[in-house]
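Coming up: chain A.
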Amino acid sequence: MSQIEYSPPTPKGAASIEMRDVTKAFGELVVLNDLSLDVDAGEVVVIIGPSGSGKTTILRVVMTLERIDDGYIKIGDRQLYHEEKDGEPTWASEKHIRSVRSDISMVFQHFNLFPHMSARQNVMLAPIKVKGLNEDEAAEKAKILLDRVGLGDKLDHRPSELSGGQKQRVAIARSLAMEPRVMLFDEVTSALDPELVGEVLNVLRELAASGDMTMMMVTHEMGFAREMADRVLMFDRGRILEQGPPDQIFIDPEHERTKSFLKAVLSH
Partner candidate 1 sequence: MQTTWDWDFSAEIFPRLMEGMLVTVAVTLIGIVIAVILGLFLALGRRSNQPWISYPTAWFIEFIRSTPLLIQLFFFYYALPQARDLPRWLTTWPAFITMFVALGVHYACYASEAYRAGIESVPKGQWEASTTLNLKIKTTWRSVILPQAIPRSLPPLGNYFVAMFKDAPIGSAITVQGVLFVARATQSASFRSVEPYTLAGLLFLAVSIPAAMFVRRLERRVAYESD
Partner candidate 2 sequence: MPKPGTAGSTFEGRHLLDDLILNSNQYKNLMEGTLVTLQVIAGSFALGTVMSLIMGVARLSSRSWIRGAALIYIEFARGVSAIILLFWMAYALPILFGLPSIPGMLAGILALGLNMGAYGAEIVRGAIQAVPKGQYEAAIALNLSNRDRLREVILPQAVPIILPPYGNLSIEVLKGTALVSLIGLSDLAFETQLLRSGRVRSVDPVNLPFLYLNVLIIYLILSQVIAYLFRVAERRSARKFVSV
């Protein structure tokens, strides 16, 4: 598996994430409860916890798939959901959100590749439409990225002709094409057959090892978390239960809930 090299880091490079007092409710159900979280630029944070704990929602509000009800989120030194009007912070316009969102990308559990386009076209679309590349530049870039995730021979295949692991790698290449400063991974191996998980984890491993990308991952792959995470967060019922380096969380967790969760997950 070839080393992934990045196009020289954009002048800005990986960005930090700052979340303060973030609250998100769906009707009566409060999913994120006064959440405060800091992620350093280039840090790899893995979020674990029982389903329904709200961990996916953390990723979704950073990606602006859901809007927060209260609090703020900063990407690098820019507010995601707020902008200043006459010196006062107010909820941001769509234009502002879109502008900050260009630094964020996300890879999904169910890939969400565009079925009517080839792998290469999937990767090319956003750079052409959003970053204004012309078709040749975008095609060249797509080829480089797909080569690096090991799919150089599948450029013109449609998603329906790819395995789950291949689809997910295309999805990662597609996100990388936008040169994000923050990447979010929502259980990206959970929908894969076990023998296909490894190829995706390898790609993630290279990304994490480079130190050039801020990564927030929700995953059940505890082995990967132990190996590659800078920090592990245990999330339960809308709150961070505890966090720390992988060794601390996996070997000697503080809370009973963490202990019982890890026991249940790691026992098979």
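Observations on the model:
Basically, contacts are C-beta pairs under 8 Å (C-beta built on N, C-alpha and C of every residue); 3 or more make two chains touch, one makes a residue touch a chain; residues count from 1.
Basis for inclusion: all candidates are chains of the complex that A comes from, given by their letters.
Because the structure is predicted, anything quoted here is derived from the model rather than measured.
Of 1 or 2, just one candidate touches chain A in this complex, namely 2.
Only residues 63-65, 98, 101-102, 104-108, 110-116, 118, 125-126, 129-130, 156-158, 160-161, 171, 174-175, 178 of chain A touch candidate 2 when the two sit together in their complex.
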